[in-house]
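All protein chains but one are shown in place.
Per-chain residue numbering starts at 1, and chain names A, B and C are given in the order in which the chains are listed.
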Amino acid sequence: MSDEVFAAVVANTAVRAETDDAALIQALLRTESALTRAQAKAGLVSGAAAVAVERACAMEIDLDALVRDTSRGGNPVIPLVEQIRSRVGDNVADDVHRGATSQDILDTAIMLMTQRSLDVVLGDVERVIEALGNIEVGDFQMTARTLMQKALPISFDDKIAVWQSAADDIRQRLENVRDNLPIQLGGPVGNGSSLGGSYKEIRGSFAAQLGLVDARCWHTVRLPIADLAAALAATCGVVAKISGDIILLAQTEVGEVSESGEDSLPGGQRGGSSSMAHKSNPIAAISARASARRAPFLAAHLFAQMEQEHERAAGAWHAEWSVLVDLLRATGSAGNWLAESLERLVIDTDAMEKNL
Amino acid sequence: MSDEVFAAVVANTAVRAETDDAALIQALLRTESALTRAQAKAGLVSGAAAVAVERACAMEIDLDALVRDTSRGGNPVIPLVEQIRSRVGDNVADDVHRGATSQDILDTAIMLMTQRSLDVVLGDVERVIEALGNIEVGDFQMTARTLMQKALPISFDDKIAVWQSAADDIRQRLENVRDNLPIQLGGPVGNGSSLGGSYKEIRGSFAAQLGLVDARCWHTVRLPIADLAAALAATCGVVAKISGDIILLAQTEVGEVSESGEDSLPGGQRGGSSSMAHKSNPIAAISARASARRAPFLAAHLFAQMEQEHERAAGAWHAEWSVLVDLLRATGSAGNWLAESLERLVIDTDAMEKNL
Amino acid sequence: MSDEVFAAVVANTAVRAETDDAALIQALLRTESALTRAQAKAGLVSGAAAVAVERACAMEIDLDALVRDTSRGGNPVIPLVEQIRSRVGDNVADDVHRGATSQDILDTAIMLMTQRSLDVVLGDVERVIEALGNIEVGDFQMTARTLMQKALPISFDDKIAVWQSAADDIRQRLENVRDNLPIQLGGPVGNGSSLGGSYKEIRGSFAAQLGLVDARCWHTVRLPIADLAAALAATCGVVAKISGDIILLAQTEVGEVSESGEDSLPGGQRGGSSSMAHKSNPIAAISARASARRAPFLAAHLFAQMEQEHERAAGAWHAEWSVLVDLLRATGSAGNWLAESLERLVIDTDAMEKNL
Partner (left out) sequence: MSDEVFAAVVANTAVRAETDDAALIQALLRTESALTRAQAKAGLVSGAAAVAVERACAMEIDLDALVRDTSRGGNPVIPLVEQIRSRVGDNVADDVHRGATSQDILDTAIMLMTQRSLDVVLGDVERVIEALGNIEVGDFQMTARTLMQKALPISFDDKIAVWQSAADDIRQRLENVRDNLPIQLGGPVGNGSSLGGSYKEIRGSFAAQLGLVDARCWHTVRLPIADLAAALAATCGVVAKISGDIILLAQTEVGEVSESGEDSLPGGQRGGSSSMAHKSNPIAAISARASARRAPFLAAHLFAQMEQEHERAAGAWHAEWSVLVDLLRATGSAGNWLAESLERLVIDTDAMEKNL
């Protein structure tokens, strides 16, 4: 079963590979392994056990079985732990997932996938900033437009500077979120008691291994998800603003910018039409906008799921998983397309002058 | 690239197979073929051309090439038409996609996928209704609860009757939408002029072949999408209500219902915990609720994309595709899980009496 | 405390007067009175009691006390019933609100306010249809635009016909919803038992008096709200589409339409700027769009609140009230502004020809 066709337009990003089943399973395995290692460091399990778990986590997982069993317990960690346990000797089995709950492992793994996804997104924001820096603004004048009516002249540099400052601000928000992605570790009821007297030590070591931030258990206080949703939605808002401006400037009657159709990628001409050969659509900006448009609704979904019951939610947690992935992908796609649009942007300063 | 793991919980439905790449391509090919056939009936192209197109549409499509080229023009129809044309003789190539625009083909294909998806959803609503009918309500009394406080006694039959009437009402809304799914056919600028004097005849024949309803072109008037979004969101709202009640009734302190863990499906016990062996979670109801929770946000996305520019939108149309698919899947998953929950529901009338 | 300033732009509609405190209280009183009258017809209370309640419901309500006490019980019906009871003799007091629950009265009253609000909205949709009919389309040609690029010529009539059909379709959806607005009457736990053996008779008579449709109790099955949300969001979607087109056509560089600034309303010139005297903004279309933009989010809120617990929800019901009012107002404002924009629309066929 594949969903590549629509993704080619609205999820056109390397974030997909950082968030698919293979990436999820790797992140889950890395998390289980780090947990046992942290407990070994704290002297709760033997070093040999940690090595055994690490090896088991390096083996191939039976994906079909995992998928089939995931729905039975309502999350993928239960069958994954079974598969890991079946690969270590009986004497080590109890050291797998010791003291943890499914949510510890899955939330942490999602943070790991998020971390890599944010690196992709930040890479695209860098491309945007660089492409903006490469635009020759000269000392051209253009018309400003307020409420879609010609207002007064501005410099082309004014226009680009607004886009640049928006991209800079977004980079800062995304870096801030990326640098604060927390582990999740609370045990079955969130208070860490199942992890014993070394709970805080284990947490610190677990976080350090994974490159995440140590944090109190947030099983049902979903502020890290909210912060992430906010930064991604803000990013998409900025992409929508800039790509929207490009689309408006590229209107035939305005004609101040276009996306170059000649490019070095295979397949030749971009932005064609199935019925009108003369057309050249700014398809990168259009795809950027289409991708970005998902964010407000996906973010709202995540904010709404903050109402999580007691010590583990009955549905609101499960409702987060795919949506966070979709939001990462939408943002990745938005950023990637905007970078491409700007990299291929052709400026028509004659049109700017004519429209003044 | 696969996304099966999270889907096992929140997109656990046969709708996935009706909306994946294979289904999309089949629907697109069926649509192109029906279009040429309709034009042959109207005498605009030869019968031989229609046969040639039909045969070409029965051949295997190169999915990798299609995905790669989809992003170049911003939709999958442009490269698909190229693949079809390359398979018919040069003299027939012009009869492929004649007079149509990409949006005609893609919107129609999406309606075909929707039709099959709604059949799946309606099948699950039938299962819900049947499972409710199979619950032995006897003349048991239970407590009504208002604002989560015990109120006055009602009969168990009262409770079930409310759920039943909700399911009945949903069935009617879904059937109504399914029976009114329209074709899309307007040509490049939506007025049908590219289809010539037989435009209305072609439309009628095109619709009849596909089992869809003839309709004026709705390229940028997205009421069919809005109607669909509304019916699916309403369905999910009802699923969320019933599954929410089940979750509340299954609370340990209430204990009036549970989901049977013994079932005929492979894999044995359901609803287990990775850390607490004594627990039995109503995981089908929880997954139903988690699936249903997506609907308000996906429907809102679709309503917001109704603001489509001129004769074809620059982004808002593209932003619909995946979201409609996600909404169909979320609804399918919600209905499927609720049916399973109700089919496995165990009633504890002693607890009902004790709670009175 | 007043909120008139922002409302002048984004809630500029007679719906406000149909949904404010005075309208709410009138609707609540009308509902209580109709209930007692229906019970009198069924012989459950005396005709004299019905008259006494009717008279009490015609008296002035102490709004300050009502507001103060509303928050104490979490809804306005509890203190309203107290005020009514204090005005009828002790022997009639028990006949006020007999067998009813707060939600019966408030939901029914909201349906009454909705009915009047929909009449306002439908009146504006009529204005839109009429204004579209008054536009002289001649046999002018204009350019169609797809993905914001010039495509092929269409007739001006094609453009207007698309807007007209959208408005027609919306009228039908709104009428359908208006003609099916239900009463709410179920008693404290929703099964009507508190209303005795004449429950169905009372319901029919209650509905007939109020001009609403008889219906099963829908305390926690919120399909009538969902249907309403869907019709209003679809209406706003159509308004956003048409007003968006107007805004795009009115761009200085396109110039095919403008909103006449000379009008018969007091205050002279519209669409001016605080800083640029030469500008003429299509402020009616802009305000229509701004108003319409609220709908997807308000509708989503209502869909999300369908998850209502047991026999009366602990919060989801309360969360509907203001939002439904806001959605009615947003739709009213959107329709009113679009009608004004179209009534004042000036067509520049020279620009159309030039842009071809």
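The definition used in the following text is that a contact is a pair of C-beta atoms (placed from the backbone, for glycine too) under 8 Å apart; a residue touches a chain by one contact, two chains touch by 3 or more.
Since the model is a prediction, treat every value here as computed from it, not as a measurement.
S.K.: Check each of A:9, A:110 or A:300 against the chain that is not shown and name the one that touches it.
M.R.: Answering carefully, the residue with contact to the hidden chain is A:300.
S.K.: Just name the one of A:82, A:175 or A:227 that touches the chain not displayed here.
M.R.: Missing-chain contact among the listed residues: A:227.
S.K.: For the chain left off this view, which of A:190, A:282 or A:335 is in contact with it?
M.R.: From the options A:190, A:282 or A:335, the contact with the absent chain belongs to A:190.
S.K.: Tell me, which residues in chain A touch the chain that this view leaves out?
M.R.: 74, 101, 144-148, 151-155, 158, 162, 165-166, 169-170, 173, 188-191, 193, 216-217, 220-223, 226-227, 229-230, 233-234, 236-238, 240-241, 244-245, 248, 289, 292-293, 295-297, 299-301, 303-304, 306-314
S.K.: Could you please point out the chain B residues that touch the chain left off the display?
M.R.: 143, 145-152, 247-248, 250-254, 273, 276, 279-283, 286, 297, 300, 304, 355
S.K.: So that we can see where the missing chain sits, which residues of chain C does it touch?
M.R.: 1-12, 16-17, 20-22, 24-25, 63, 66-78, 81, 97, 100-102, 187-188, 194, 243, 247, 266-267, 269-276, 281-283, 286-287, 289-291, 293-294, 296-298, 300-301, 304-305, 314-319, 321-323, 325-326
We adopt the following convention: only the chains that are shown with their structure count from here on.
S.K.: Please identify the chain lying most centrally, where each chain is represented by the average of its Cα atoms.
M.R.: Of the chains present, the most centrally placed is B.
S.K.: Find the geometric centre of each of chain A and chain C from their Cα atoms only, then give the gap between the two centres in Å, rounded to an integer.
M.R.: A distance of 39 Å separates the two centres.
S.K.: In angstrom, rounded to a whole number, how far apart do the mean CA points of chain B and chain C lie?
M.R.: 29
S.K.: Residues of chain B touching 2+ other chains?
M.R.: 74, 101, 188, 289, 293, 296-297, 300-301, 304, 314
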